[in-house]
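With one protein chain held back, the other chains of the complex are shown just where they sit.
For reference, chains read A, B and C in written order, and residue numbers begin at 1 within each chain.
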Amino acid sequence: MTPKFTLLIDCRDETGLIYKVTSVLFKYKLNIIGNDEYVSQEDNHFFMRSEFSGQVDTALVLEDLKRLLPGGARIRLASEEKKKLVILVTREYHCLSELLTRIHFNEMNATVQAVISNYDTLKQFTENYGIPFHHVPHGELSREAHEAQILLLLHQYQPDLLVLAKYMRVLNPEFVREFQHRIINIHHSFLPAFQGSHPYRQAYMRGVKIIGATAHFVNDRLDDGPIIAQSVIPVDHRQDAAGMALAGKDIEKSVLSHALKIVLEDRVFVSGNKTIVFD
Amino acid sequence: MTPKFTLLIDCRDETGLIYKVTSVLFKYKLNIIGNDEYVSQEDNHFFMRSEFSGQVDTALVLEDLKRLLPGGARIRLASEEKKKLVILVTREYHCLSELLTRIHFNEMNATVQAVISNYDTLKQFTENYGIPFHHVPHGELSREAHEAQILLLLHQYQPDLLVLAKYMRVLNPEFVREFQHRIINIHHSFLPAFQGSHPYRQAYMRGVKIIGATAHFVNDRLDDGPIIAQSVIPVDHRQDAAGMALAGKDIEKSVLSHALKIVLEDRVFVSGNKTIVFD
Amino acid sequence: MTPKFTLLIDCRDETGLIYKVTSVLFKYKLNIIGNDEYVSQEDNHFFMRSEFSGQVDTALVLEDLKRLLPGGARIRLASEEKKKLVILVTREYHCLSELLTRIHFNEMNATVQAVISNYDTLKQFTENYGIPFHHVPHGELSREAHEAQILLLLHQYQPDLLVLAKYMRVLNPEFVREFQHRIINIHHSFLPAFQGSHPYRQAYMRGVKIIGATAHFVNDRLDDGPIIAQSVIPVDHRQDAAGMALAGKDIEKSVLSHALKIVLEDRVFVSGNKTIVFD
Partner (left out) sequence: MTPKFTLLIDCRDETGLIYKVTSVLFKYKLNIIGNDEYVSQEDNHFFMRSEFSGQVDTALVLEDLKRLLPGGARIRLASEEKKKLVILVTREYHCLSELLTRIHFNEMNATVQAVISNYDTLKQFTENYGIPFHHVPHGELSREAHEAQILLLLHQYQPDLLVLAKYMRVLNPEFVREFQHRIINIHHSFLPAFQGSHPYRQAYMRGVKIIGATAHFVNDRLDDGPIIAQSVIPVDHRQDAAGMALAGKDIEKSVLSHALKIVLEDRVFVSGNKTIVFD
């Protein structure tokens, strides 16, 4: 089997970038399977994703690219290896079960190293998949102290990505910074947006006709990081707040799965507070 | 041809309401074509829409219903007659052209009496459909003085419904009250919502993956009346703010058409700040 | 807790049917929660679904209804009890895992009594949910002999519904007749339709832009019984046949879940070769 690679480049735009990158791939006789490029006119920034196959010393490729590309270029070269995930949950099952099932049956190129939760509700369910479950109750702990316990586990697992599959606690900025652009969260979204608690109740009282979900990278502003994927489903007056929440579960699990899948396939660039998705 | 009617009832819920209503229809040998009921558990309120056909003195039906139903019941009986519309626009064509075309080809049970605009941009286009176009420039006028001129026209036309097909001016509460639950507006909607100006630019900068539109009845809070219909379309990073706005046009015209259609078919109840839609 | 019931009636249409049905509910002081009616103009047939709550001897209600309704009326009265399911599968996991998870977490009003398969691929996965798994290999058996073994199990379980969650064998007409309108199947659907084998390959070669799935009751014509639910997802040229099949899995599991949910909620009437769905 010829090995496959995914090359991700972003840098200041200038004439000839694709030519330069493909000249390197051509030099090493690598075969381009697919290619995507985008230039943000906004800030004159260039994004390129290239899938290729071939036998190559990747260090040489990276070296050549570094020499040819403008200063400050970010260059990543991902192999076909499975990415390692840790999933954080509270008590809701719908996103966790969706991810565990898909990964169990190899729909995604990932390994779940562990599930961590402040409750033990989903322990048995997780362990049925042969995956370690860590119950880290927040109890009387400060947020910092609780996160310190979680970080201890994470440092042990060294995951590539953290997935908040309905983890209902806000993370400290320090925690978020340690996993910059590596924490994926899912939350419900409404048209119009509702502030405050009980959003499904507010949505019901307002008679909204659509319920949505947004998957995004976590940054230090709650529910406000770069959006990876969004989708919606129709609802109507016959659904009460609980019915809308149930509909919301379906769209949340589907959007989170999709977002994780495209991140695992190295299709997502973060640029400022937005994403560039090549899918 | 046997005439058709649509009966709309809403009142405090109590046992036996459907039985009572249908007993009246049965008494006059009317044939029920379709029936919808809903009870809002929230406030214990009953909604019923009944389509029936038959030869009948509608005054007798209404009298019987009034006697049988709880005090304060709202009872409306609509015939098959075309409803009269006046459309207000500014300079954007997409919603106006959609409505004029659909109504021209009899897709909707309505007559457009006139189009009124603060610009003359769409005059020729409107007149091609044989519909009067009134240019009422706001110029140096106060909002009240400008609206007074529009009201003069509206009092002359006596429309059943006003449609704001991208009418970009805020209406005074007095104006709105005169046409309570009879003014339909369309506006773009975003996940997340954006405050302030240039929402498409904000949406682009934030990398949203979905653009939506909301059609609603106008109340005295801007863009905040009871929602009639909503829909969305996917967008991505390759669309700049202008591209997103163009995508937004498609969803706006489609949502406004749909909302107007179901209002014209007497399928929409307003209840507090929400709607009950039987479609 | 006041018990809840769902009443399903279909019969020849005539004036006054809703009045008659609701008069019975009124007589027993039952509280109507929701009501749906539909008259098929095609064959002048009346369909009604009524959810109500109250303390009542249901035998009396049924007796009264029988007396009042036209001869040949079908009247069913369902309680809130969980319905019993047996699921048949072959080797594909995606529909089974979706159903087991949703039912495990009480999203559906059902109990899975057993999973039966001609392969043992999904045995461990099923048993993790505490559900019996019967491996009935078809081996050298005739179709009749194989089905006889399955029927033996089904006669023991007495399920309300059979779900074919990607059961890839055709059932004999005798088998189907025993469970008339009680077997739900899911299959992929294409625009345009493709005859013969390898439909995803054909879809890919034809460059279809949409992949669909159809859930239906099984009748004696393969893949051709009354449709319960359908949905589609977009695909494009970048997905090869395998990629389209993977996209197909997502839509199949979602459509089958939805179809099963509305059948479990007694929202689906079968009428000739079509369904009337009150959802």
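In this text, a contact is a pair of C-beta atoms (placed from the backbone, for glycine too) under 8 Å apart; a residue touches a chain by one contact, two chains touch by 3 or more.
Computed from a predicted model, the values in this text were never measured in an experiment.
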Inset, instruction - Could you tell me which of A:G34, A:P70, A:P173 or A:G272 touches the chain that is not displayed? - result: A:G34
Legend entry - Option touching the unshown chain, where B:Y28, B:Y93 or B:Y157 are the choices: B:Y93
Legend entry - Hidden partner chain, residues of chain C it touches: 38, 40-42, 189-193, 205-210, 212, 214, 223-224, 226-227, 229-232, 236-238, 240, 272-277
Legend entry - Touching residues on chain A - with respect to the absent chain: 15-16, 18-19, 22-23, 25-26, 29-39
Inset, instruction - In the full complex, which bits of chain B touch the chain not displayed? Write them out. - result: 34, 93-94, 97-98, 101, 104-105, 107, 125, 128-129, 238, 246, 250, 254
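Following the convention adopted for this analysis, only the chains that are shown with their structure count from here on.
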Inset, instruction - Note the rotational component of the Cα superposition from chain A to chain B, reported as an angle of 0 to 180 degrees in steps of 5. - result: 180
Inset, instruction - Answer with same or different: of all residue numbers used at the interface between chain B and chain C, are over half used by both copies? - result: same
Legend entry - Distance from the mean Cα position of chain C to that of chain B, given in whole angstrom: 37
Inset, instruction - Please work out the Cα centroid separation of chain A and chain B, and write it as a whole number of Å. - result: 40
Legend entry - chain C, residues touching no fewer than two other chains: 34
